[in-house]
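Yeah, one chain of the complex is gone here, protein chain that is, but the others are all in their spots.
What follows is chain A.
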């Protein structure tokens, strides 16, 4: 290892690290110890208390400071001779363009979200710089090497679909605690404290849809003549009492299910005088320490509160919001680091769970589910960082044939805890690293350019600064330096139906979609299609070629994987393996690992198929990688209220 060639490859290398979190801290340390001299590091995050158990370069006194900068200073203390350049910035910023990436010998990712990973993948391809990608969750981890033209790129294989729930499960028939959490967070919390203009399915639809929708608008409005307690009581009785009562009238729904129990304030807090407002004043005025738990003298976040305690937390949290954080109301989205929001969501989810006879959970557990908090330990990050450096050195010595992707497992597979496998070849039909055109089936007489931009270009192709051309004509573009009349022109185009655009998009048209920053260009063949199945094709358009079906792959591997991927169990490996905070609900814990040491990714072993009984319903895709945790809701196919964005 300590050969002269090896040492000079390290010394001459200029390395870009993306992410200074759990993996990043370990990686920066190991790079410095291994003799790397010139390291650049990008991270937009600041340090939080919950980082300190594993991001060992940070101390309590650093909370709130830039991760990239503090990490640099910490490493320079034991290796002052080397050069570390920190950027407290988002890797998607336009100054980190292809030219920026081209200056590096290798890029090392320790990221915590899919979006940034895709972005870095594209820039590495465009700049032709090798990428070593990594991720951990709990005791599991993986390191992969992506070299343009030689191995698959990060996007060659489809990523498992994010966890989704049918909308009616959330609004009407929850059967698991997570359903109650989604309801409390994305419906109730959003309704009470979020943007009032957002669509919200909070009210259960009854048979007489007309009456309930009439009332739904004002019921959540805080009326001028009522005090906070009256308002809180009204909300409580409405969502936990009246709505359940209404749902019970749908006899059909409960034929094969246990009926829920409506819960009213008077049933739960019957012996407590309904307090007037004002009693919250004795609580600490310090905003950051606003807490219903402190106010109610509840101490242990591991305790499971009973219905009564949850109800008291619900009221206390709601009142604290309205009395102390009035100015936030109307623009809040759930944030796992907002203690009051966590308390409110925990309490509301538990009360709903009580209605539906679902076991209640502690605040600690509820926070993990609501915040999509990833399980993280220092040891796995240290191991993964070591593996990243080993692969990076091979890349720097041009020993690409020796590169491996390595899984860190919790239970040994063929005696291995660290299992190296040969990297895959590039996927010839990958829309990112090959030039294979995509095919879009769309009703060109009905779909608007806006639909194409939002449903395809942004969400599926992951472009942030897209530019759409038809032949030599520009149809649409995003950028800071556009002329005003162009902006107006593009805005007008967005609202036009495809076939009525100045340069009409019809069947047989080939359009070009590109992202100038990512230097990614995709050609899309348009095929006109009249009808779409609302249930299975909710976008009203179908894009072929962006998630190549791994059918052939499956049959090849089925022989040596002990059936792990063919079983219909809902157990799955973590869908997106992440470095840090804020990602992927791991409902099934961390027990599953690839069986038999087969050549496939952890993510491939996971079973993105929903359980059979949920298959028919449309899903609410959860996009945990989004910082704002907005859940896109699609209507249940069985429901006759149709909501479209057209």
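In this text, a residue touches a chain if its C-beta (ideal position, glycine included) is under 8 Å from a C-beta of that chain, and two chains touch if they have at least 3 such contacts; residues count from 1.
By definition in this document, contacts and distances are computed from a predicted model.
Candidate names were "Ras-related protein Rab-31", "Tubulin-specific chaperone C", "Dynactin subunit 6" or "Ubiquitin-like 1-activating enzyme E1A", and the UniProt protein name of the unshown chain is "Ubiquitin-like 1-activating enzyme E1A". The omitted chain makes contact with just one of the residues A:42, A:114 or A:389: A:389. Screening A:96, A:139 or A:431 for touch with the missing chain picks out A:139.
Note on the undisplayed chain: of the listed residues A:169, A:311, A:406 or A:509, the one touching it is A:406. Taking the complete complex into account, residues 1-2, 26, 29-30, 32-34, 49-50, 52-54, 56, 59-60, 75, 77-81, 138-139, 299-302, 364, 368, 373-383, 385-387, 389-390, 393, 404, 406, 408, 410-412, 415-420, 581, 590 of chain A touch the chain not shown.
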